[in-house]
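Pasting a structure here, questions to come.
The complex is shown incomplete by one protein chain, all other protein chains being positioned as in the whole.
Chain naming follows the written order as A, B and C, and within any one chain the residues start at number 1.
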């Protein structure tokens, strides 16, 4: 971290800042120019003390010279992380498509959907048993019964399960049934939940918060890695902007940006990101073209009967058509579906 | 909810929509014009089934004719809710100022700060014992020890305590020490936590999420009321926008907007909202002028020593000056501090 | 447009609303339910009078049943518009890449760049002679001299020219040299300029404003078409959001959304949209994958010498590599570069 002092700082100001730097266990490195004085703060995690220096009268600007995250960074680990889920290798040349209904509704519907998506080339089943809903009066999910249905799909059709966990106390239960634990966008900064899934030994798919910067997103992943769980998949799912023609604004720019900053695999969820069925296939193709390692796609055989998110679910035939197009796009960028 | 069908809808389309309406337990009310057909969906909570109709091919537009929340709405309860905290009446003519450090650091510092703010006219002490921090390497709060220090302030100086709870399992503990339970912005849609504090009998201060619309904010409050706890205070604390000159964009427009839509009292937290010490007094005055029932203000005797949020904490003398100005503004709008 | 009246509206309220509808030249269509009264406002451009009804006390909600734009809409013209520029057909199966420096700097540099991009497969040259710059002290462009250099490229290398016009008085001059007139993002709602380019007979590339909704974007295009110029190309170039890891947030969701709403061809400008060189190729591939009809890409042989936007300009070898990848992606989605 580099501190630029205000133009007319005195010797006393400089001494005060240096004293504080030493107090906090760092080493100051002073560079006195004719117009400005610059002080480097040398030592690990110095940037975390940014607030303290920002509070000092003599300090005009602070330049962070290192990232606030460490374990998730490309500097820490140069090669792409590959997360193993059964036989699947997430973050490898193969692009993994996870599909299924927004929420698990009935066993029959789930089985129908699972067969359809498997047949079209999806490699994982997704579906919510615990549903975070804006309204207390909306369907809140089947709970453990839903988890059991999902587990049945895995056993009978061989599709690994990805499903959401909403709070610390559910982590044990969900872990017993799921292959990948999902942390939803609204919980991206539920730090206790992040710490908890950092302690288990299951892959975690972490969704970006609706208004989280990429840096904050990576910081939340850092929480999980810092507890010992390195199997983290990041998932872009749309951010909040002023645009109302789409439900959210799927931010595909995050894909190359995260790929540069971090070694972790990146998924994209266009169903939630755009929220309009007709735009989902186009955005899936775009996601693959710009480097995504996998996709989350909502598919429902009868969207008008869905308990949630019907308007953004693909019909089976739409999904099937898209999958064959995705294969070509993947091949065009040197990947495989 | 009113459904506007697509221009060329057939008799069959209309029948299909009406069948679905009845299936869901509502009554259809058809109005067939020369150019468009409009169908009203009559029945309680019809709006919650919006997704289902949005998924139907024949439906072009949906007009919600009722709000998705109920208990928090002005229609449900016409008069302002007054939340009682000891002798304080939040939501009455008196504007309540809660002040204190961002996080509880040492007992001595807390006592010093508490004396200072009480002397200037603050009526409650605020301070975090459990701190949601973006970085896993940053100070995470003193935990129960911090709660005890806060409780000491209440016992010795008579200032009721407002402090944050971060997860379901902390609710019992924090309730024993605090007078008002705070739900932070990042937990505004932690629905399990909302349900939990809905079951206790302590006032809850709910902060608006960084990218939550006012409607979503009220829906989160509805979660708490729907569990039986009607003592909810809403708190505007800044939203995410493109502007970088301030840390967030304090959205004071939310004050008159919420006042119109809901009967619940509204607080404003300019310290987090703007994040720049020099702008806090101006925004506190603005908040009072536009109808806020209370303020949350960070005060720290030595901001450059604060463990968190130093740059936005007021110095004691700044706070004192501001409080005397606030008294005049409050009087100008028929209120009292 | 459908008006939903407030629950307790009286006969007198209804009469008042109907009287106003007739006054404005429309026909009212009343549907009186038990709980609510709905009134359709029938007639062309009724939606433009929305404000008037919103101002009436008895009106609770307004549902627009038609779009506010007409000539640009898919309903008005079902088939894709193909804009002809010399031999190029923009909006056809061929995807057109326009490349070049941000601003025209020297003739030599422009010629070098033009040769490079032509060799890699670009079909048009782009470059600014008049530059809208945030700072009055920054390089404002070469003016007519720059236009002449661009025209030279066309004459000698056969690449049609696309360049920006900043105000009404420049339209004549720029038209003499350019093949496509560009309206910049900051001028998207410069309505006099839109009307002016609507009167000329040259194709116009209209960039989306930094905070323009897709509907507003189409309304601005409608200004041009309504003056008689139907050769309009829309260009997504990134919107303003809270994210700071990229310069803007390139909103690729706009591509399928506009394609559904309008018949006009859509370009994407990832250079300005992300503003970081390393992310440009990925976003170009994504743009092609999701249906863009063309790309605008900044290329500069010596970005560190560029007068503007160096950090987002591709190096010639990066551009060349990207173009060969783009060919594969285009093929994968049934297009051609």
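Following the convention adopted for this analysis, a contact is a pair of C-beta atoms (placed from the backbone, for glycine too) under 8 Å apart; a residue touches a chain by one contact, two chains touch by 3 or more.
Please read these numbers as outputs of a predicted model, since none were measured by experiment.
Touching the hidden chain in the complete assembly: which of C:66, C:211 or C:318 does that?
Missing-chain contact among the listed residues: C:211.
Which is it among C:222, C:243, C:269 or C:325 that touches the chain not included here?
Checking the options C:222, C:243, C:269 or C:325, the one contacting the hidden chain is C:222.
So which bits of chain C touch the chain we can't see?
Residues 20, 45, 48, 51-56, 68-69, 132-138, 166-169, 186-187, 189-193, 195, 209-211, 216, 219-220, 222-223, 226-227, 239-240, 303-306, 308-311, 313 of chain C touch the chain absent from view.
In the full complex, which residues of chain B touch the absent chain?
Chain B touches the chain not shown through residues 211, 213-215, 239, 241-246, 249-257, 260-261, 273-274, 276, 278-279, 282-283, 285-291, 325, 328-329, 331-333.
Taking the full complex into account, what residues of chain A touch the chain not shown?
Counting only chain A, the missing chain is touched by 2, 4, 29, 31, 33-36, 38, 40, 42, 60-61, 63-65, 240-242, 244.
Everything below uses one rule, namely that only the chains that are shown with their structure count from here on.
When you average C-alpha coordinates per chain, which one falls nearest the overall C-alpha average? Tell me, please.
A
Rounded to a whole Å, what is the gap between the Cα centroids of chain A and chain C?
31
Which whole number of Å gives the spacing of the CA centres of chain B and chain C?
Spacing between the chain centres: roughly 39 Å.
Just give me the whole-number Å value for how far the CA centre of chain A lies from that of chain B.
26
Which residue numbers or ranges of chain B touch two or more of the other chains?
Answer for chain B, listing residues that touch two or more other chains: 240.
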